[in-house]
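The complex is shown incomplete by one protein chain, all other protein chains being positioned as in the whole.
The block that comes next holds subunit A.
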Amino acid sequence: MSEKKCQSIEEKQYLVRFNADTKSHLTVMDADVCLNHCPDKICTIFCPAEVYKWEEIRMHVGYEGCHECGSCRIGCPHQNIKWEYPKGGHGIVFRLG
């Protein structure tokens, strides 16, 4: 068996070019919903860029690394994410695929 090497999400994100805007295009609308009504916090699992991280009492939104796929808007069980496109020319810049 050859050695199993698993690349972390941080390593993957390092391969991507981002031209981050100064302001977030993703907004958690009601922080209380995440804190008190959403035990699974499933966005922290299915987001392909690990944009959403639960920090004890609040959701940290690392919009700078967002792939703009839209999954969080559709997958949030409480429709609690306001999702817009980053300002023109900002956000992710795919160079290849």
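In this section, a contact is a pair of C-beta atoms (placed from the backbone, for glycine too) under 8 Å apart; a residue touches a chain by one contact, two chains touch by 3 or more; residues count from 1.
As a working rule, contacts and distances are computed from a predicted model.
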Completion exercise
Omitted chain per UniProt, picking from "Glutathione transport system permease protein GsiD", "ABC transmembrane type-1 domain-containing protein", "FAD-dependent oxidoreductase" or "Heme exporter protein C", is "FAD-dependent oxidoreductase"
Practice task
May I ask you to list the residues on subunit A that touch the chain which is not drawn?
Solution key: 2, 4-7, 9, 12-13, 15-16, 19, 40, 42, 45-46, 48-50, 67-71, 73-75, 79, 85-89, 91-97
